[in-house]
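Okay, so here's the structure we're looking at.
Shown here: the complex without one of its protein chains, the others still in place.
Now for chain A:
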């Protein structure tokens, strides 16, 4: 597996080097079969060194996890954090990877025994036994003795809607990648069941004609009015995948605090929150005319915030004159685009920006590549896929009451319009 882990800063100075294998007997390393895989985060590069045909997915996934862990420990995982915490970083690396094989990488569990304090052998062995059970057990992500006075669970459904629209207005690609983030503040070892208005069509092939198929069928028709089809789902490791596969129940014992419960993808019936009508004309070689219409395609009670439209301009733009019916528009020469910002965009309303770009003439006239126009926004209480949380049930031995909160948000992923 992995032979070593390196962390560099941007100047190429070596911050961390944890060698996991004895140095190779030959002094010269053949670059030919030594692979350096790296991931950049903030201002550091994390590099994994492998000498065999290692599982690349595991290598990258581990590096991502290392970043997550670093953020869990130091809030921000950058050059400064690494420099201030050399010892802790080495200690962590020692624990989460043994002989190149990633071990338990759950932040919560690790925080129980990888600290700046060190472990004392005098410490009650029972305590440590608890930790070791935790680190090797089936619930490696949850501490056993969590207690809250008020038991609460917050569910955030966050959708990134991706759109690629052609110049003729045809939708080339529209899909939603959603995340369900949960913050669980629940005592004990709660068993949660989570239900969505998912049409249970993940697999419409013959294999899924389960004995329980009929039962599910009726359920689906009940919810048919507002049900969604999820193309694919991926779950946090706490979710019992076998159960989901057999009877589509999302059941899990959550980690304490915030975690990503699931990720999903939907491609059918995507509700596009914004319609963009873009007309861009190149008049001769010295002028480009823009007319961009933006219409909010959601209920008038909702409103989107931080709506930003980025309208590309040719590289040789000299001057821009722009007018808009709402918000502020500004030309940013360094980025080669006009930024049109609308702080609050009420549903069903429509705004227009018109602009003119004067171009300087160039000796070497090269066609403008017309990069797509892009949009970013966030919109609360709206899901592009139509996904809704139907229930979240918490079962625990002590049978305490719990309060659950659900929030929906749709953001622009890569929302691009060609013209």
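Observations on the model:
The rule is simple: a contact is a pair of C-beta atoms (placed from the backbone, for glycine too) under 8 Å apart; a residue touches a chain by one contact, two chains touch by 3 or more; residues count from 1.
Following the convention adopted for this analysis, contacts and distances are computed from a predicted model.
One chain of the assembly is not displayed; among "U3 small nucleolar RNA-associated protein 14 homolog A", "AP complex subunit beta", "Rab escort protein 1" or "Geranylgeranyl transferase type-2 subunit alpha", its UniProt protein name is "AP complex subunit beta".
Of A:43, A:136, A:269 or A:325, it is A:136 that touches the chain left out of the display.
Within the entire complex, the positions of chain A that touch the omitted partner chain are 1, 21-23, 32-33, 35, 37, 39, 50-64, 94, 98-99, 101-105, 113, 119-121, 123, 125, 128-129, 131-133, 135-138, 140, 162, 164, 166, 172-173, 175, 177, 202-203, 205-211, 231-237, 240-242, 244-246, 260, 262-263, 265, 366-367, 369-372, 374, 414, 416, 418.
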